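Right, one structure below, let's go through it.
The complex appears here without one of its protein chains, the remainder shown in place.
== chain A ==
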Amino acid sequence: MLVFILRRLAQSAVVVVAMSVLVFAGIFAIGNPIDVLISPEADAFERAAAIARLGLDKPMHEQFLRFVDSALGGDLGTSFVHGVPALGLVLQRFPATLELALCAMLVAVVLGIPLGLWAGLKPDSLAGRVIMTGSILGFSLPTFWVGMMLIMAFAVTLGWLPAGGRGETASLFGVQWSFLTADGLAHLILPAVNLALFKLSLVIRLARAGTREVALQDYVKFARAKGLAPARVVGVHILKNIMIPVVTVLGLELGSVIAFSVVTESVFAWPGMGKLLIDSILQLDRPVVIAYLLVTVLLFVVINLIVDLVYSLLDPRIRLGGGRA
């Protein structure tokens, strides 16, 4: 196990280094930040001073070396726009995104697994068909449009829920969270549902496919033949076995929900990392974009590691990393 984790960490380090080179070169190719940042009223002296202040007068390889040098010390540079450490800016926004992503995943799991089970057990029933049709819609409607529709329906027309923002927050472990206050929770519902839709459809489909496959296996038939209650058959024998693919996919999808909540965050003015990324790209705030992408890469790496570990717990047949080869 330890060997496996160490090897994974070494591989991850290579990925992070490769990413930082790619990202740095990529972001370097777009526009010149100074053209966006500086006031049009500024004169040539002020312009030259700002360019020097931001280190933009140096050639690219020199800027990259400076970046690597400070990155090794844990400093991913200073935001051009905000003038504060870029990494801090990203991490400051992380709880908001994490909260939204976890809520979305919760919605997807809590609704998706029972719905998928149902659709798998009774594939030809009306409910089963409705669930599958719904999941197709969940896949195919664009997130932005659904978000706007949710706002129009529940905030503008009905007035039940707020249209955006994070609402009131309360502190837990020194971090501000929305789900601890009623106001915050009300602000969380629409964006979480919006973000959950795609994952929900995915979970439904995975659960349904798994159920249909598992329900025909000998051990399920045997359990039924033994006279176990149907609830126990479904709850233990089927559910546990369909969870393996679901956990794997959800683990990977958690990463993508965090990384790509950009659209939902923009529509609902949710102050998370995704919104920060969009704003930073528009303002060509290179250090923040780089810090964001590196944080995301690290996140994916860590999540994948956890997924592998959970996987081995769920199915003891799977061994990690050929330790006993």
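We take it that a contact is a pair of C-beta atoms (placed from the backbone, for glycine too) under 8 Å apart; a residue touches a chain by one contact, two chains touch by 3 or more; residues count from 1.
In the analysis below, contacts and distances are computed from a predicted model.
Q: Which one, "Hydrogenase", "NADH-quinone oxidoreductase subunit E", "histidine kinase" or "ABC transporter substrate-binding protein", is the UniProt name for the chain you do not see?
A: Matching the unshown chain against "Hydrogenase", "NADH-quinone oxidoreductase subunit E", "histidine kinase" or "ABC transporter substrate-binding protein" yields "ABC transporter substrate-binding protein".
Q: Tell me which residue among A:120, A:162, A:210 or A:255 touches the hidden chain in the full complex.
A: A:162
Q: Give the residue, chosen from A:71, A:113 or A:151, that touches the chain omitted from the document.
A: Of the listed residues, the one touching the omitted chain is A:151.
Q: Which of A:183, A:213 or A:308 sits in contact with the chain that's absent?
A: The missing chain is touched by A:183.
Q: When the complex is taken as a whole, what residues of chain A touch the one chain not shown?
A: Touching the chain left out of view, chain A contributes residues 30-33, 35-47, 49-50, 53-54, 78, 80-84, 89, 92-93, 96, 148, 151-152, 155-156, 158-168, 176, 181-183, 186-187, 266-269, 271-272, 275-276, 279, 282-284.
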